[in-house]
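For this depiction, one protein chain was excluded, whereas all remaining protein chains were kept in their positions.
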Amino acid sequence: MVFGEFITVDTNGFSDIINITDKVQDVVHKSKIEAGIVNIFVTGSTASISTIEFEPALVEDYKEQIDRLIPHDLKTRHSETWGDDNGFSHIRATLMGPSIVVPISNGRLVLGTWQQIVVVDHDNRHRNRKIFVQCMGE
Amino acid sequence: MVFGEFITVDTNGFSDIINITDKVQDVVHKSKIEAGIVNIFVTGSTASISTIEFEPALVEDYKEQIDRLIPHDLKTRHSETWGDDNGFSHIRATLMGPSIVVPISNGRLVLGTWQQIVVVDHDNRHRNRKIFVQCMGE
Partner (left out) sequence: MVFGEFITVDTNGFSDIINITDKVQDVVHKSKIEAGIVNIFVTGSTASISTIEFEPALVEDYKEQIDRLIPHDLKTRHSETWGDDNGFSHIRATLMGPSIVVPISNGRLVLGTWQQIVVVDHDNRHRNRKIFVQCMGE
């Protein structure tokens, strides 16, 4: 069985983190799949999917550290060429990747207690993000 | 066909690396799947799954470099708020991600000769890690 659909979330950019665990679980529930996997994939080249213990102190820590590694005011050829000032966003997204895959068991996501599925939006402005959630199994 | 189960490993923390290739191959063998994929997913928010040429010199190099990028003595809001001193562990885990997917062909993992599947435990203490290995295919 295969069941997939887009979910959408409003984001703030600059690597802000949005918890999408409940939305992903809703798609898994609709799929009626009891055992299998779910692929969570963000379309666009300036965002990533990962997991985190979703609590506000850690979200701030993460944003501070990714900004130390790849600064938001980085001079890039991409920004100079295209004038959109988000070269740093692309580099962060390529480093972290656009997708994760989470197991489904007994119709539920297999996650740790303090582990949430998140979209990380690295762009330099508000976005409405489209994330494809593809469930496969039996 | 879908077949999955947890494997467990004892880990040392501070981004130590454990080779789980044989354990993953054992689950693939039990699944009797000849062609498909296997999703390797670590539950918890302070560990990652990746691949590496698993040899001791490189494991030390990796640990040194991840510690240079995200230091283990980093001051974090997370550690101050929750008192568990592992904010750095969470940030490393979110950067690297909790899962990979490896192809199965002829009943075997498709890997390079010098490429092993590993869990990287970023936490600041010994853990007994649970990793879900989900096989799908035919």
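Order of writing sets the labels: A and B. Residues in every chain begin at 1.
The rule we apply is simple: a contact is a pair of C-beta atoms (placed from the backbone, for glycine too) under 8 Å apart; a residue touches a chain by one contact, two chains touch by 3 or more.
Nothing here was measured: the structure is a model prediction, and the numbers come from that model.
**Student:** Please identify which residue in A:His72, A:His90 or A:His122 touches the non-displayed chain.
**Tutor:** Touches the omitted chain: A:His90.
**Student:** Among B:Ala47, B:Val102 or B:Ile131, choose the residue that contacts the chain missing from this document, as touch is defined above.
**Tutor:** For the chain that is not drawn, the touching residue is B:Val102.
**Student:** If the missing chain were put back, which residues of chain A would it touch?
**Tutor:** Contact residues on chain A toward the absent chain are 2, 4, 39, 41, 43-45, 69-70, 74, 76-78, 80-82, 87, 90-91, 93-95, 97-99, 101, 132, 134, 136.
**Student:** Mind pulling the chain B residues that touch the left-out chain?
**Tutor:** Touching the missing chain: residues 35-37, 50-53, 55, 57-58, 60-62, 65-66, 69, 95-97, 100-105, 110-112, 114-115, 118, 120, 136-138.
Heads up, the rule we're going with is that only the chains that are shown with their structure count from here on.
**Student:** If you average the CA atoms of chain A and of chain B, how many Å lie between those two points?
**Tutor:** 19
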